[in-house]
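A protein chain is absent from this complex, but the other protein chains hold their places.
Chain IDs A, B, C and D follow the sequence of writing; residue 1 opens each chain.
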């Protein structure tokens, strides 16, 4: 399935490149399918936080004009290869003003976009403060085979909190004792954290990336929600199970942003 | 109750916007009620510390003129949505010159204010050095039901130290062992820290925000006082109970500031 | 006693302000009594380390001229409210070029001085790298009542090392296990560290500030000496007793400076 | 063998220097043999990560023109003494934009190159963010003598993943308990990590440098691969064996880059 879609994208890219005489390897007509890329395994996610440098603030608004449009255009140029989401963190985090979440089927494509983004005006005045890289993988513990009942519970727990306004990223690292447990022991732990959190999934959406060996953490956990108190209760539930005794990192940083279109995030920062 | 007040504020905002042709979504006539927002649950608190950049000091006083007035005006513009308190930390903390405490019923409103504050002259010359986000929740442990006698003690302990001049913020993080205790065990611990501290509440005011999952800590504890030696004794009492064996973070940073009006804090830094 | 002295200072300040039409709240004729403020309880100490910014070094000597005199004048202006000592750390510490130790009966007065110091030329070109705040309290463990013999020992141990040229500040933080011990257990520990260090007090002077809840540490220990090898031996003795097993922080940073007049420290840095 | 090759290089260098009147001690005709230096013991490896400074981004493209060519020329000038590989990390790591891996038979030669690289335009606008130094040594644990079967397994495990596009560097530090085990115990641990990882070597290439005493770590582990999910599984396997209980550092940072020629890396950053 992935191959077919990617071949098609490549085909269009070649056609377009021929017609227009373009040499951008990133030009493509077929946009990545958001619904698919967010569900599939083997997809790379880059979460990068940025802080605007002091001299951005000292520029005149006139000098900053067009910065957002340039980012929008850059995102569009790469839309056949990467899916880009943007979040405003200014005021809610000390270390960043915004963050990007970039999905791609090849990590090199994600890097290509990041390199071009850093060439935009606002990219040039942004300092990278955190970069997390992960890959999606099939469900590991609470599968239909290993834990049928809980798996059903997970499947039937659907988000009903309305269009989410907030996104929170929590990097997670397990200790050596965790990894040295048997698969059965880890499954029991995973079940142990699933049971008390099931009820919270009505108000929190979540997505998992595997990072061991790719970044200095094991998992990137990404959440969306409207109700932050419900999320606070969910994380307390996650803290209150034995699995938490095996964490060496839970957060550090916790990245809290509001969800907007790419255009809106950068227009807010351009003004 | 919250809804009614917010609907009223929205109504006034619309009326005013129509009359004046304003397009600020933050304009509102009805100011947030300080007495209420500081008591209610479900209120968001942002505590953000700022350090003035070197080039602020190198500006001429003439260039800085009006900076404080601009902040006061920005606070006023958002007064229907957020309550803003300011504190001077210069000379008492290495990492900041001042800090803001911002309350709102929606965290997005707190962010809106922060974004606008960063657009003021002094905001543009300020580096954010710490941002803590929390939410108020109903009393958890020492409630009338779970611990009636101590609850009475807490209620009857009223601050008698005069208009407080100092505010201290201490971020608190519990370890996994704490969260894995039973509710009864945690209640016993909470009672254990309440008993020896009751007597100090005559000279210290306090407020609690829950942060688990929102920032890299579990609680923001905020205190006001005149008598810093009394506060030192209070914290020693908090250190001397078993609950303290479950802390992974108590401070780091401890933020110590003097309490002033927004106008006074920024006029001091403008001069 | 404190009240009388402070009332007198306030009286003079008012008289002077009336005569001269001054509005400085810090103006005062009666200087703080060094001998008294260094002995009394309830006195606030601020220890702040500073690093000169790169652009200070790049200024011409002509541009820096007068910087020391301005600091001396600022110190004099506040001499009714604060006692200021200065130390040169350049060359002996990576994180600072000098440090200030500021004593006051009200911490707000210490802050007032610090705010004014930061407005001087050299203050504007200095980055604050550490700020420790503490308060003096009566002797806690080795008192005449609790430990009469050792108390006598402490009293009879008088410094005989000549005018000290070096000052060393060591921040100290105890762990939760320490604070959860009984008072008797902590007294035994305190006696345990007093016995092997008594003999070193002939070559080292010391002063203690309590910081729990005011800064991110429990004690600021301040020492003066001429003989640094003797001090090295003293600290090894302090490391070699059980109390040291309860430290989470001992130093970090250790601040080592040479003792000079305010004038000399800043003239060295102005040249 | 090393001596012969180096004498030959020196001989050519002298001839060339005489003919051309050059005084560069680094000039040499005979390039280092990539195949040999990457296999031999006693070879020094420097892994250095660099972040471009803000003012690089603010330069006009015209001012940056030629930067890549200058690096290529510098590498060529030192090609008789050092082997230089370059990697693009921009977008995949927060702390760097690129990294260099430099091999030499004498560490002074590696330093000579680094000093000259820092004199190039892009070197002058680069901040060093990490430098790891190690030396290659003969196989220690899973040798033909100590562990004949596993050694055979290692030898027969050949990479079949195609021209690798990604390189990952993971610094490793063992704790004191590890080093205090007997050689037999450590051998058992090494065998324990070899068994579950053998099957992954078809998709991952690896190289080891010893760093104890030379940098603040014990081993620099360097990997190349195309399949990052396979690498994620390999590292999970390494985490899941008892040896991992003896690590004080595994990563921090993990450096993830894409593999390109020196020319391509710097042309990407020049544009």
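Everything that follows uses one rule, which is that contacts are C-beta pairs under 8 Å (C-beta built on N, C-alpha and C of every residue); 3 or more make two chains touch, one makes a residue touch a chain.
Bear in mind that the values here come from a model prediction, so they are computed numbers and not experimental data.
Trainee: Hey, which of C:62, C:94, C:163 or C:184 is the one touching the hidden chain?
Mentor: The one listed residue touching the chain not shown is C:94.
Trainee: With respect to the chain omitted from the figure, which of C:165, C:207 or C:263 is a touching residue?
Mentor: Only one listed residue reaches the unshown chain, and that is C:165.
Trainee: What does the interface between chain D and the hidden chain look like in terms of residue numbers?
Mentor: 42, 44, 46, 48-49, 53, 55, 107-108, 110-111, 113-115, 117-119, 124-125, 127-131, 133, 135, 137, 174, 176-177, 179-180, 210-216
Trainee: Which parts of chain C are in contact with the chain that was left out?
Mentor: 54, 57-58, 88, 90-94, 165-166, 168, 170, 228-229, 231-232, 234-236, 239-242, 244-245, 247, 251-254, 256, 258, 268, 271
Going forward, only the chains that are shown with their structure count from here on.
Trainee: Fitting on CA atoms only, what is the rotation between the copies chain A and chain C? Please report it in degrees, nearest 5.
Mentor: That rotation is 145 degrees, given to the nearest 5.
Trainee: Roughly how many whole angstrom separate the Cα centroids of chain C and chain D?
Mentor: Chain centres of chain C and chain D, defined by C-alpha means, are spaced 49 Å apart.
Trainee: So what's the Cα centroid distance for chain B and chain C, whole Å?
Mentor: Centres of chain B and chain C (C-alpha means) sit 30 Å apart.
Trainee: Looking only at which chains touch which, which shape fits best: line, ring, star, complete or other?
Mentor: Shape = line; chains linked end to end, path left open.
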